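With one protein chain held back, the other chains of the complex are shown just where they sit.
Note that the chains are named A and B in the order they appear, and that numbering of residues resets to 1 at the start of each chain.
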Amino acid sequence: MSGPSNKDWSKAVSGFVPAAGGGRELQDDEPLLFEAEGAYYDGASARSGVDLPAPLPVSDRLGGLRREGKIGLPGLSEPQIVRHYTRLSQKNYSIDTGIYPLGSCTMKYNPRLNERVARLPGFASLHPLQPPATVQGALALMDRLATWLKTITGMPAIALSPAAGAHGEICGMMCIRAALEARGEKRSRVLVPESAHGTNPATAAACGYAVDPIPGDARGRVDLAALKAKLGPDVAAIMLTNPNTCGLFEDESLAIAEAVHGVGAFFYLDGANLNALLGRVQPGALGIDCMHMNLHKTFSTPHGGGGPGSGPVALAASLAPYAPLPWVVHRDEGFALIEERAGDAAQSLGRIKAFHGQMGMFVRGLAFLMSHGGDGLARLSGDAVLNANYLLASLKDLLTPSFAGGAMHEVLFDDRFLGETGVTTLDFAKALIDEGYHPMTMYFPLIVHGALLVEPTENESKESLDRFIAAMRELAARAAQHDTEFFQSAPHRAPRRRLDEVGAARKPVLRWRPPAKSTAAE
Amino acid sequence: MRYLPLTEEDRRAMLGVIGVKSVDDLFGDVPAALRLKAPLDLPKGMGEIEIERELAALAAKNMAADSVPSFLGAGAYRHHVPAAVDYLVQRGEFLTSYTPYQPEIAQGTLQALFEFQTQVALITDMEVANASMYDGATAAAEAVMMANRVTRRAKALLAGDLHPQYRAVIETYGRFNGFATTLAPLDAVGAAIDNTISCVVVQNPGFFGDVRDYAALAEACHKAGALLVVAVAEIVSLGLIKPPGAMGADIVVAEGQSLGNALEYGGPYLGLFATREKFMRQMPGRLTGQTVDADGRRGFVLTLSAREQHIRREKATSNICTNSGLCALAFSIHLALLGEVGFTRLAELNHAKAVQLAERLEKLPGVSLMTPSFFNEFTLRLPCPAAPLIDALASRGILAGVPVSRLLPERVNDLLVTATELTTDADITALAAALREALT
Partner (left out) sequence: MSNIRYTKDHEWIRVDGEEATIGITDFAQDQLGDIVFVELPEVGRKVEKGKEAGVVESVKAASEVYAPASGEVTAVNAGLAKDPARVNADAMGEGWFYKIKLADAKELGDLMDEAAYQAFTAEQDKH
């Protein structure tokens, strides 16, 4: 066997940093798929990571619409692809790596059991348009999940189809608007607290409403008097998060409901922070008409680097007739799907997405609920709130909590503790990366200066919290010593230092393009 | 409880630090009248063994589409997902990370999304693509709203062979967002274009399976100052047929489920969204861009965020936040594995199987093929109502297709039939025999 000489060998690897060397390979740049050596080999040398049989020769029926020329996709073998994505994955922080304390995101542990059961062929390999008689188990599962969600929320109806939280919001607001139109009313304003998540005003606007902000009070809650002053016959709804994005329970919820209902408007609850209430408070008892839930927050389905989510909506009896299609119903012969606007569903607002909702997430969410059980939900929310308050108690002497008193499932600090140090919330968060932690939610909610919103979830052990607290305290002390440069230059130990976001937005590069002189990819 | 690390001792110690007696005391801000007095009336918590047993029993009540000869399509397609895809998307670093708002420690997700955006732009032959939408139907509705912004008009013209559920979703958004929709049969679309419409939405291959060239329609749209939106429900088709970009489409929306993602009874799926660079700032959803870090090393960030709800609030281009990140990753890995050679062969294979299937079925007595040109799906007109026939065949273990009447009640005798690379000769023989028997 003859191999290349050493000289040839070094030529062959020019441009590559040798991978040997104690894990150094993980710090190296990973080329784009399109830049991988040999990705654009042609003809018999072209690589593919999938072996497919040769198609039978048939005379095509494409009506002359055959694609011309190359697409320009790179070709690599399976081991090359697996290595590429494995190396990419190692540049990510994740819940599996450590605490992920993003406030109002509820980054809880994603049980692997959920992944296993969602992949049972009897769920994963179902076509959405199979005859209902062949999917009775799937419809039963949807019905069972709806029953859990109805019981947890104390609401009479559930719309399962929304694909994510914001999709649930628009579903709920569409139901509200449909109900108003059915009353012959066209209202124009939706009230949204200044502390709300951006999806709330965006949703109201997408639904054709003007957004009217409501200020908070000194206690971090909705200013009830200001709210009442804004109410009128042209108000369609209020969108409120409870517990709110300051981590506080809106304790005047019933008074808010009474005032809102008093002018004929609806009360929309953003359920992003439902985790704090599980098994302890039924949102239905708060006087609401509608709320969405995030299965990918509260019920542990994975965030997957930005989705998919699932945003079922709980509806009061007054809104239930407008729920989007399809509806799962139980009849003598078994479960059925109502897919047309007729009969009981004559007033449905119609479809908001293709097919029936995020089935893969329903299986995962139900497995999570079955794991905790009706008897275990209060323990779950109790631990989530306990962990948050433990953080608060352990940090409040060095950091500055924005509001007095205890917290629910998340704790809001502002940047007063950074004072005149020159260290910003952003700098502080980036320094936390060097300590091995994902930062908390920053600069949100907008109602306090330099917000740091911390949500530990129920899945952190006391040991994990103690380590996190120690890191936070050390950083706070360091900031107090005006070690500004340390913060401003962080992070140093992450796969990348701070990235030039201004440059990215001024001259957007949103895709790879073949080098100008390359002929291979054109 | 296996997911809760705190011990009773931990809880006591932590309550001591906080200075309260019990966990219940932490809920003091919740008025007592609002608090539940007893556990919810729901089943008690279970271990893995019981849950697997119970959910497996539910799963067993379903007829998995890969356990029988299966010919369903109509916007959701059964394809083979390579083993490496499912392994890689289950890596915790991808599966359990959040939206990459901290780019220094999310380069894996960000680079993968940048590669995804590039792949989508390449196969659709468009200039830029976003980081995904919920599904093809919601992407189509977002495309209309974007066309409305670009043209400052508020009326969409929908072509007759757009997927009925895509059309329904656009109509729902139209009712609440405040734009009008009109429907025109495909051959009347050209004549219906005027300078009040923001866009025409067509599907290719169409809902009934036809493949057509929409270059002339694109020209007609542009003459009227409107945009052409092309929806692609079967993304594998772009391995073989002329891409929408080459026809002059301004926005391409697609359902990406076919690559990397299981059928999952309809979701989660993957909305693809691509457009021309000049419209980039009107796009909905997240975008990943290339930049450099403080040391000058290449890196990736979410960019042009001022379009989005978390910054623009009520003036955002869309209310979308969470999208279909992991489905996009699965799509991207599958397409990366296929490569140019594999993707085109996969498409050839799908078409060849569908031609084989059509050759067998169009010869059946009383059956006519309604779509002379198609990719991997076509419409048959039967001599009898399709829905009861399909139910009967299902009870005999054949998922024979989608009766069009399930989506368009007036099309009683029409049947949509799909073949993919997973369709075997035995499947084709079984379907042909069963249909022949049922029709005679």
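Here is the rule we use: a contact is a pair of C-beta atoms (placed from the backbone, for glycine too) under 8 Å apart; a residue touches a chain by one contact, two chains touch by 3 or more.
These numbers come from a predicted model, not from an experiment.
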Neighbouring displayed chains - absent chain, whole complex: A, B
Contact residue for the chain not shown (choose from B:Arg312, B:Arg360, B:Arg381 or B:Arg436): B:Arg312
Chain not shown: contacting residue from A:Leu56, A:Ala229, A:Ala317 or A:Val502: A:Val502
Residue touching the undisplayed chain, where the options are B:Lys21, B:Lys44, B:His222 or B:Arg281: B:Arg281
Chain A, residues in touch with the chain not shown (by the definition above): 443, 501-502, 505-506
Where the unshown chain meets chain B, residue by residue: 281, 305-306, 311-312, 315
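Keep in mind that, in the parts below, only the chains that are shown with their structure count from here on.
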Intercentroid distance (Cα basis), chain B paired with chain A, Å: 18
